[in-house]
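Shown below is the structure under consideration.
All protein chains but one are shown at their positions in the complex.
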Amino acid sequence: MGFKLTEEFKAKAEKICTQYPRRDAALIPLLLELQKETSYIAEEGMDYSRVKAVTTFYTMFNREPAGKYHLQVCRNISCHMAGAPGLLERLRKKLAIAEGETTKDGLFTLSCVECLGACGLAPVIQVNDKYFENLTAEKVDALLENLRHEL
Amino acid sequence: MPTLTIDGQTIEAAKGTTLLEAAQQLGIYIPRYCYHPNLSVSGNCRMCLVEVEKAPKLVTACSTEAAQGMAVLTASNKVKAARRDVLEFLLINHPLDCPICDQAGECGLQNYYMEYSLAKSRFNAADKVRRPKRRAVGPYLALDNERCILCTRCVRFCSEVTKTSELEVMERSDHSYIGLKEGTALDNGYSLNIADNCPVGAFTSRDFRFKQRVWFLKKTPTVCLGCATGCLIEAQHNENVIYRLTPRPNAETNTWLCDYGRMTYKAVRAGDRLTKGVIKNGQIDLKPALREAAARMDEARRSAAVLGSPWLSVEDNAALARFAKDALRTENYCFDFNCGQGIKDGILINNDPAPNTSGVKPVKAACGGITLTELSRRIAAGRIKAVLMEARAAALIKDALKAAGPRLIVFAANTGEIPAGAYAALPYASYFETPGTFVNYQGLLRRTKPPVEAPEGVKPLWAVVNELASCSGTSLGLDSVEETLKGIYIK
Partner (left out) sequence: MENILLKDNVAGIEAYVACGGYKPLKKALGLKPAEVIEEVKKSNLRGRGGAGFPAGLKWSFIPKDSRGSRYLVCNADEGEPGTFKDRELMLKNPHALIEGMAIAGYAIGAGRGYIYIRGEFAAEAQLLEKALAAARSKNFIGKNILNSGFDFELSTHRGAGAYICGEETALLQSLEGYTGRPRLKPPFPAVKGLFGCPTVINNVETLAAVPAIIEKGGDWYASIGNGKSAGTKLFCVSGPVNKPGVYELPLGVTFRELLEKSCGGMKPGKKLKAVIPGGSSTPVLTAEEAWAVKLDYESLAASGSMLGSGAVIVIDESQCMVKLLEVLARFYHHESCGQCTPCREGCGWIEKILNRLEEGKGSAEDIDTLYSVADAMKDRTICPLADALALPVMSFVKKFRSEFSAHAAGKTCAGSQRIEVRE
C-alpha cells in the first residue's frame, strides 16, 4: 500500500516536535494530526510496534477509514439517564447502521463513546471535533439533516 | 543497611534490596510472575503482594524496598487470600487446554494453582475472552495469546536486553494482548529467551514444542561452544537425545543464551553426522579409514603438517600436538591462534566464533610449534604434502590451501564441515558426548559435561589420534583423557 506522509504534514510535525525535549513524545499529537488528513491510522504506515500499541490503546484513533461525520454517542451514566440509549437507537434506525459501522455513502460513522465531560448538558454526541449537547429527538433529526446538506 | 523481619526472621538487607529479594535471602519464596531478576520491575501481576505491618494496603514485594523496622508477613491470611484472588483472576480468561499445552509441567499457573489456590472456578466458561490463538512469530517462537497472563516479561526483554522493542502490549483492558507490528518477525538473535522467560504457555519454542514432555527431561550442566563467550548452559535430554539447551544464569558470563547457541545441539543428531571414515568422498569403516589416513601421513612424514583448532578442546589439541611431535616428528605443526575477542553485540555473541582460542595457548606454551603465518607460507610454498587438522580450522589457512593443495586429512563431526577436496575425514565425538576443557574469552575455565553418548564406534578425538599413531607404529600412550593433559599447564 502506498502510504506516504504529505509535505504539509511533515512541516507541521517538525513544529510539534519542537515542543518536547524528546521527539518521540510528540507521537500522540502527530497521530491526531495525521488522522485529520487520513481519517484513520493505517497499520501499514507504522514503523514501530509502539505506534500500534499507542493507536490501539487510545480510543480516538480510528483503525479503519471513518465517514465524513463521525457521530460519537456518549453512553455514560449522566447521558444514560438523560436518554442516550434511545438516542443511539434513533441514530441506528435513521442511518440503518450499527455501532462501529459507516453508511454506504461514506457520510456517517456511528460509535458509542464513554463520558465526554459535558454531563450537565446530557445527552451529548460529538461529531468529529464538535460537541452537540442537550439533545432531543428533534434536535438529533435536525442535526443529521444539517450535516447531510453541508455536503 | 536496614534491619527488618520477614515472617518473624530478622534480616539485615543491603540498601535498595526489595522485600522479594530479602525474603529470598532468608529462603522464603514469594510467588511472582512479572518479576524477573534481570529485567526491570513492572509490578503488574500482583502475585507477590505481601503484608507490611502498619501499611494500609498489601504491597508488591518485587517493588518495595526493605526499610528499617519493617515487619513483613508473606503467609498471613490476607496475603494468602490475595494470592488466591490473583490466581482466580488470571485463570478466568485462561483457556482450558493444559492437556495439549506444551508448557505443562513447567507452567507458573499450574504450579501456583496447586500450591496456593485449588479453588473451584466461579467463572462462566462461556464468558471467556478470546484472544489470538497460536501462531508462529519469527523462526523460533510460537505465540498463543489466549494463554498469556500479560506479565510483560517478553516486552521488557525486547526493550531492555535486545533493545529491539518488537513486542508491545496492544489494546487495553482484558482485550490486551502481546503483539508486534503486523508483518514483522520476532528474530532478534535472542528470541528463545522469551520462551524461557514466559511463565506460562504463551511463548513456546517452535523447535522444542511437542518433542518431549518436560517431566521426562534430565538436565546436565555444560558449556555452550557456539563462540568464545563460553556461556554456561544446561542440556536437557532424555534417552540419549538432547531436546533443548537453556542458559545457566551466572554472574561471570551469561544470564541469557543466544538462539544460535541454543541450536548447536542439533549437530549431534543431524543427518550429516559422521560416524564412519571418509576416503575420497566415500564412506568406509573407521579402521581401514584410519589405516589409509595413517599411511598417507607416513608417506609425507617430515613434510606433513598438523594444525590445531580453536574449535577443539585443550585435550584434543594436546593429542594433536603429541601426534606431530612424537608420531610424525615433524616441525610443521601449529597451535597459534589469535582473534580479537570480545562481545560484539553488547549482549553475548563474541567476535571470535571459536570457543577455545584461549584454551589452545597452553598447548602452544607446552609444545611449541610454528606460527599460523609460517605454516601458511610453508603450505603455499608447496613444502607441505599432507595436513592433519580439524575440519573447521581449514578456514584459517584457506588461501594457502588453495595455492598449493596438499592432502587434507581432517577430523569432522559432521560431513558439512569437511572442506572441499579433503582426502580423508575421520569422525570424532562431539563435546555433548565427551568431556572437554575450554577457556573462554575472559580466561575462565569451562569443562563440558556430556549429556549423551556418542554414536557407536565414534570416539573422542584424542583417542582417534592415539589410534592413528598406533597405525603408524607409534604408541602415544593416550589411554585416558587425563593422559592428554600431561605437561600442559592451564591457568
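A and B label the chains in the order they appear, each numbered from 1.
The rule we apply is simple: a residue touches a chain if its C-beta (ideal position, glycine included) is under 8 Å from a C-beta of that chain, and two chains touch if they have at least 3 such contacts.
Since the structure is predicted, the reported quantities are computational estimates derived from the model, not experimental observations.
Q: Looking at the full complex, which residue from B:Ile6, B:Leu39, B:Leu90 or B:Val268 touches the chain that isn't shown here?
A: Hidden-chain contact among the options goes to B:Leu90.
Q: With the full complex in mind, choose from B:Leu26, B:Val41 or B:Leu444 the residue touching the hidden chain.
A: Looking across B:Leu26, B:Val41 or B:Leu444, the contact with the absent chain belongs to B:Val41.
Q: Among A:Pro65, A:Gly100 or A:Gly117, which residue is in touch with the absent chain?
A: The single option touching the absent chain is A:Gly117.
Q: Looking at A:Lys4, A:Arg22, A:Lys93 or A:His149, which makes contact with the chain not pictured?
A: Counting the whole complex, the residue in contact with the absent chain is A:Arg22.
Q: Since one chain has been left out of the picture, which residues of subunit B touch it in the full complex?
A: 41-47, 49, 56-58, 60, 63, 82, 85-86, 88-90, 92-93, 122-124, 127, 129, 149-150, 168-169, 171-176
Q: Mind listing the subunit A residues that contact the chain we can't see here?
A: Given the touch definition above, subunit A has residues 19-22, 24-29, 31-32, 50, 53-54, 57-61, 75-78, 80-87, 89-90, 113-123, 126, 129-131, 135-138, 140 touching the missing chain.
Please note the rule applied: only the chains that are shown with their structure count from here on.
Q: Which positions of subunit B touch subunit A when the two form their complex?
A: 165-172, 179-182, 184
Q: For the complex, give me every residue of subunit A touching subunit B.
A: The touching residues are 43-44, 46-53, 56-57.
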